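Dropping the structure in here first, questions after.
A single protein chain has been omitted from the complex, and every remaining protein chain is retained in its original position.
The block that comes next holds chain A.
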Amino acid sequence: MSFRKRSEVIGGPPGVSPRTPAGVSRPLRPAVPGRGPIAPGTVPSRAPASPAGHVPPQPPSARRAQPPEIKNPAIRPSLITSQPTISTGGADLDKILLHQGLPLGHSLLIEESGSTDFASVILRAFASQAIIHNRIDKDQLHAHVVVIGVNPQWSNDLPGLYKGSSKEQKKAKIAANESKISVSNLANQSTRENDMKIAWRYGLKQKVEADAANDTDYTHQFDITQKLVPGPAATDISYIQLTPDYHTIIERLEAIVQKYESKVCRIVIPGLLNPSLYPPQCSSPNFIIPFVHSLRAVLRQHPNTALISSLPLDLYPRDSTVTGVLESLFDGVLYLQPFNQEMSQLIEKAYKNEPSKIQQGLVNIIKLPVLSEKGLMMIRDGEYAFKNGRKKFEIEEWGIPVEDEGEEKSTTKDIEF
């Protein structure tokens, strides 16, 4: 008894019958309809066979009629509302937004108090994420970044991909060396391939790998100490300079968004109303409210867009009218509240043996896209804390650290019961 591979056609390669003598043509009609050898180029069908046993070939137009599957690795359905959602460039931020990212057609405002600029880390990761998405496929662009109000030098500081800890980088180097063609590598490779032979036969391995690749393409980890190399190209990013007339900005934005209609357009507005970027007249209600309202209209009209912006709260406190209106016009609002000196000292003292646990401030949720507008109470004050490290902008649940009162002294006295 001999064994054959499942995929191998019984009777040898199609068109050649071992039982038929050479020169004698074998009829194509099989003994059992639908069980015969598959002619090359035809698709096996489970439909009942025609009375004559002949399956009429499908016209090419019928095959083409199926809608082409549009795949953009930058987009995923929201976990809550199933709306198309994009990653913000930070897995933790995606998680606290509850949608696993920012739903397209919506906006996020990052407010920050104090003299720090943690918000810019989030904004830059948001932009970098788009550029990394553009580098997944060689000939296809998936996203475009539009930066409003800053000069092109802003993109020089975009963070690069996190390549792992030094240990992981060494492992990656070894893996890279192993993948090079050499006699020893080829010898090792053949043994590894044998191990996977069964899985390969059923196509399982390829599927798992494809799924894993799709998962990793959606969001990436960025290293703020690394620069994005090579920097963004002109097809990746556009800049819109500020003008005292908000109509011009909106018109330019709409033109760019329409140009890149088939791609995800990520709009970034760093340091909204920061006096070093915005002229004084921009903080007047005649400019800022119509400007943000028109941006909201653009987002709703073009569902391939998403906006992120930062606002310095020391200049425009939360109880000011401007901030109140901005909070009502943006779909999502997060407030980064860095710890004061006393709190920072307490945390440093509590985690003196574990410096990686030291958090830098609180992340207060004021509004979440879609959910807050539906009437859900989404305000979360002091429930999350952030720490900005080389590895990533980490957001975790906040708990007041317990301060150890020195090392516990061992009991010297015998306890008598």
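Here, contacts are C-beta pairs under 8 Å (C-beta built on N, C-alpha and C of every residue); 3 or more make two chains touch, one makes a residue touch a chain; residues count from 1.
We adopt the following convention: contacts and distances are computed from a predicted model.
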UniProt protein name of the chain not shown, from "Elongator complex protein 6", "ATPase, V0 complex, subunit E", "WD40 repeat-like protein" or "Protein YIPF": "Elongator complex protein 6"
Residue among A:H142, A:K263, A:K367 or A:K392 touching the omitted chain: A:K367
Chain not shown, touching residues in chain A: 80, 246-247, 250, 285-286, 289-291, 293-294, 296-297, 300-301, 318-321, 323-325, 327-328, 366-367, 371-381
